[in-house]
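One structure follows; several queries about it will come next.
Shown here: the complex without one of its protein chains, the others still in place.
Our next item is chain A:
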Amino acid sequence: MLKTKTSSATDLESVDYLKERYKVYKAMLLDLLAGADSPTQSTVLTLAMRLVKEETSQDVRHAEQAWKTGVFAELVKSLIVHTACGPAREEFVEKFVEEYDDVRFYTFYTISNFLSRTDIADKPRADATGNALNLLSSIEGIPDSQDQLEDWYGETSHQPKHQLLSLTQHKKRAQEAWLAVLRSELSKDQRKNVLAIMSSRVTPWFSQVELLMDFLTDSYNFGGATSLLALSGLFYLMQEKNLDYPQFFQKLYSLLDHDLLHSKHRSRFFRLLDTFMSSTHLPAALVASFIKRLSRLALLAPPGAIVVVLPWIYNMLKKHPTCTFMIHREIRDPAARKRLEEEGMSDPFNMLEEDPMATRAIDSCLWEIEILQGHYHPNVATLAKIISEQFTKRNYNLEDFLDHSYAGLIDAELGKELKKAPVVEFEIPKRIFTTEEGRLDRLGSLLSNAIGGS
């Protein structure tokens, strides 16, 4: 189908004609991809990929051209533009991208190429970003070394220095594709998804992790669970790449909200928090704010969270002895003591203050710990007592206390065999739900409400 000088006019004509037909066929095929059901999509994909094979099995120059602008580019574009072709996308990733290195290479190329175009409207762009993200995040096989680049879809022999043979070039393409996606507007869920797979699927492609800085900082400023997820990446950059994040601790402090202790990312956060706060050079006022705020949050927290907070507080108090005033404060001044007797003590700690250096937590006391020592769960109550016992242990290994849950606590107890007869209340009550007159008492009415309703 190539025009050559030697070919005759009729040949030229027929070539033109054939090209025209081929174009129409391609367009029809790809249009089918968007609207059809999944078996049809699969057929279309297979057909399209056969065309790709034909197109790319030429000499090097033409093959590259075919990859970049031919039916393959069209196919990838339609795959990421149309949200409906989800099954085809999955199949594409599974059967071609994961299998063939050149397919993956040019997929990355097309995606980054497409997303960096500026002439797309907002709505399609958002769709395309979502789909591209979907496609990219499902790619699992990341090559570690040059030797792994050996599966080719197009039947072209490459020169040794060709970019398809270079791992760096592969990574560069992937990095560009990812950055193109991350630069686009991402919804909250998309952001979370990306952050969740960040370490396993995204960063391995990046030869320059610093490029993720903007994305991570933006995510961290997002607040809530997104911040929690961005934290580890950000910390890595701060530690390794010298990233300067102003008011890091203030931001960290703001993450300690009511949802934190109920969040499923709780243990992940505490692992990081333990690392961040491990420095002994932090100002005591700041540490005190963290301690006080966490113990305040523990007042409404599930046992699984309380058992993390308590040893953490212990470790902090052990590390920052200045903060132990929060658990033991003797007033020596007689005048102040007299005033205390008369007026009592109101908590100087300001929960609403955002700056951890200005909360006055260091002047406060951890009354919350005292009430937690009477927690209904025996293990939690016992654990809370460590704060008021002598600090003889050097520190508690926080890792042992993470990942406890209600189900775990209950299973631990119910899983044990009942060896001893349990104690039985010695007095059998005359009434449980009813009063003397035969009506329901409070518990009875509550129960009948509950039973009646449910």
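The criterion applied here is as follows: contacts are C-beta pairs under 8 Å (C-beta built on N, C-alpha and C of every residue); 3 or more make two chains touch, one makes a residue touch a chain; residues count from 1.
Here is the rule we use: contacts and distances are computed from a predicted model.
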Q: Given the choices "Transcription initiation factor TFIID subunit 5", "Glutathione S-transferase", "Septin" or "Nucleolar complex protein 14", state the protein name listed in UniProt for the chain not shown.
A: "Nucleolar complex protein 14"
Q) For the full complex, which residue in A:Glu20, A:Glu94, A:Asp189 or A:Glu413 touches the chain that was left out? A) A:Glu413
Q | Options A:Leu186, A:Ala301 or A:Ile362, residue touching the unrepresented chain | A | A:Ala301
Q: List the residues of chain A that touch the chain left out of this view.
A: 262, 296, 298-303, 306-307, 311, 324, 326-331, 340, 343-347, 365-372, 374-379, 381-383, 387-390, 392-394, 396-397, 400-401, 404, 406-407, 409-414, 416, 418, 420-429, 431-434, 438, 440, 442-444, 446-454
